[in-house]
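The complex is shown incomplete by one protein chain, all other protein chains being positioned as in the whole.
Which chain is which? They are A and B, in the order written, and residues in each are numbered from 1.
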Amino acid sequence: MSGISIPQPTRPWQRKRREQIRSGATFTAMAILAFIVVLFTGFAGFDGWAISLFIISAIVLLIKGRKLSQKERKNAFIQLLIASAATLAFLPWLSIFASVAMKGIAGLRINFITSDMRTTVPDDEMNMGGALHAIVGSFMMVIIASIITLPLGILSGVYLTEIKGRFTFLVRFVVQSMSGVPSIVAGLFVFTTYVSATHGPTAFGGALALGILMLPTVARTSEEVLKLVPDELRSAGYALGARQWRTTLMVVLPTVRSGLTTVAVLGVARVIGETAPLLLTAGSSTALRFNPIHGQIASLPIYVFGLLQIGTEYAVNRAWTGALVLMIFVFGLFITARKVGGKDKR
Amino acid sequence: MKASTVSQRIESEGKIMSNTSAVLEMPEQSFAGLETRGVHAWFGNHHALSDVSLQFPARTVTGLIGPSGCGKSTFLRLLNRMHEFIPSAAMAGEVLLHGQDIYGEGVDAAAIRLKVGMVFQKPNPFPAMTIRENVVSGLKLAHIKIDNEDDLVENCLSRAGLWKEVKDRLNASGGSLSGGQQQRLCIARSLAVEPEVLLMDEPCSALDPGSTLRIEETIKELAEKITVVIVTHNMQQASRVSDYCAFFLSDGGPGALVEADQTRKMFTNPNDSRTADYVQGKFG
Partner (left out) sequence: MTIAPPIKREMHVVHSRGDKVFRGIVTAGAMTSLIILGLIGAFLFGRGAQVFSQYGLKFITGTNWSASTEPGIANEFGMGPMLVGTIIVSIIALTFTVPMSIAGALFIEFYAQPRVKKILTALLDLAAAIPSLIFGLWGIQVFTNIGQRWASLLGNRLGFIPIFNTISDNYGRSPFVAGCVLASLIVPITTSVAREVYSRTPRELIDTCYALGGTKWGAIKTVVLPFGKSGVVGGAMLGLGRALGETVAVYLVLNLNFRYTFKILESEGGNVASLIATRFGEASTEELTALIAAGFVLFLMTLGVNMIASAIVTRTTRT
């Protein structure tokens, strides 16, 4: 280099700091104005505020837009429309996260996860009784369902990617179509074939229904995971003189070990919140039970569902807390899946 | 003339003359053309291009040559503010169009891109549009209204050397053309908004030799009216089509301009030994 000094990198296309501050200030002013509108006109509540904010922004845009060309005015207006509609799309989830967290946290005491509802009625104070029986029941059913389903689902995935036999199309077709089975229909199937033929709802019945719902998910996702293994790896295995079974077991499956863990976790996350099929196949209970093949058993979703049906103040509060615990489990599983699944890519 | 008023000028004129003599009758000083002064480019912390100062004489073809990774495509994208679409991108220096910094405050980037058009590596006609719609798509995008669309379509397609081949099927899909025809359609599309400068990023690298030859002829004809800047990997192509050449090179650090001169001099008697080595195929 001939000793020239290197200038500072700049980004002239980005908005200047003072413009950013100005537009932030404009937004705040509009938000306050919208609040005033809510106070003094027919618009009410959060939605009223949002709508008046939208209208005010549109008016402000119209005034500002006089300087702009028609092309730019349209661009800015549509940007406002898209941002508003997108906010509308994201708001329900934020509202759900917030309400579950806020309404659920009140009842989340130690007794909620250490005691059951044997000696407590739903209308009792929140420091009595809990959801231990439901948590245990849910886990029991999910574990039984996984023990049955995971091997079958993963073998289906291996069949689709490694064996590629005569039934490939059929397997894929059936897996594809069964993933659309409404969960209540799966419950109904187990109810008529197993539950009503034996001694009524049990944990095993519930696990069967959950397993049916899990199977297509597990088969499809494990196929997807196995597809990620580059063919070069298989060829390398064969070129070393290894048989197919050794190549699959020693090369292909270990490569996607964390991917298959993700498959399992996602499968569990898919069914742990299922309510409708358990209504028919597992029933409910107020006490901690461990027998999978005898007697009805509680589960978190049914616990929440049942309390909601009762509908009194404390029952609903308990339902929110149950929902919070359920959300924590689902998100915990989900985050685990992402963490573990991310490893394969690296 | 202030660059920020370029778009206003287009809108106040209300129409683009399909007769290209209008361009020729423009005052000579409006063709002072394009110039860069001390231009740098970064992607994140990666310094990709260092201190390029270059002038593009009006109505000439300038070839940007150099091995992969020397920053010539980055440089090209800086010339019509396409560089800024890469999220971590940054720059320094000035790019002057008619003496006005196109990165200056208050400059409308879209108006700059109307004046400095671009043709990409792979032919990419808009897939959902007919040939005719493709040609006028730029006017729609820029909200320019014209009176005589038919004349404009014929004029642009003729200048791109495609008119005779497609005049009977203007309503066919742009995707139904061959690769070379598609690229000429893309050139016609860029011409429809009457750019003063046309940037071409390896426009023939995805085409067969026959199509390449047709495009090269088109480029030479275009240079009678507008300024062309073309990035090419192919030195023979640079020697065939360009009037001036600029050689870029990276020695592991940021890419930099080694030498720029008339093409004939660059290929016969360059000042820098690295240029001589490169044009003789000793590396790259």
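Just so it is clear, a contact is a pair of C-beta atoms (placed from the backbone, for glycine too) under 8 Å apart; a residue touches a chain by one contact, two chains touch by 3 or more.
The structure displayed is predicted, hence computed values, not measured ones.
Considering the whole complex, the residue from A:L39, A:A83, A:L228 or A:I293 that touches the absent chain is A:A83. Among B:Q55, B:N124, B:S173 or B:N234, the one in contact with the hidden chain is B:N124. Of the options A:I6, A:V121 or A:I163, the residue whose C-beta touches the omitted chain is A:I163.
For the chain left out of this panel, the touching residue among A:A31, A:M327 or A:V340 is A:M327.
Checked against the full complex, the candidates A:I6, A:I21, A:A44 or A:L62 give a single residue touching the omitted chain, namely A:A44.
The missing chain lies against subunit A, touching residues 44-47, 71-72, 74-75, 78-79, 81-86, 88-90, 92-93, 95-96, 99-100, 103, 151-156, 158-160, 162-163, 165, 167, 170-171, 174-186, 188-189, 191-193, 196, 212, 215-216, 219, 243-246, 248, 269, 272-276, 279-280, 301, 304-305, 308, 316, 319-320, 323, 326-327, 330-331, 334, 338. On the side of subunit B, the interface with the absent chain consists of residues 7, 80, 82, 85, 87, 110-111, 113-114, 117-118, 120-122, 124, 126-128, 137-138, 140-142, 186, 189-190, 193, using the contact rule stated above.
The criterion applied here is as follows: only the chains that are shown with their structure count from here on.
Taken in their complex, subunit A has these residues touching subunit B: 1, 4, 6-13, 16, 69-72. Put simply, subunit B touches subunit A in their complex at residues 7-8, 11, 38, 40, 42, 47, 50-51, 81, 84, 89-93, 103-105, 109-110, 142-143, 253.
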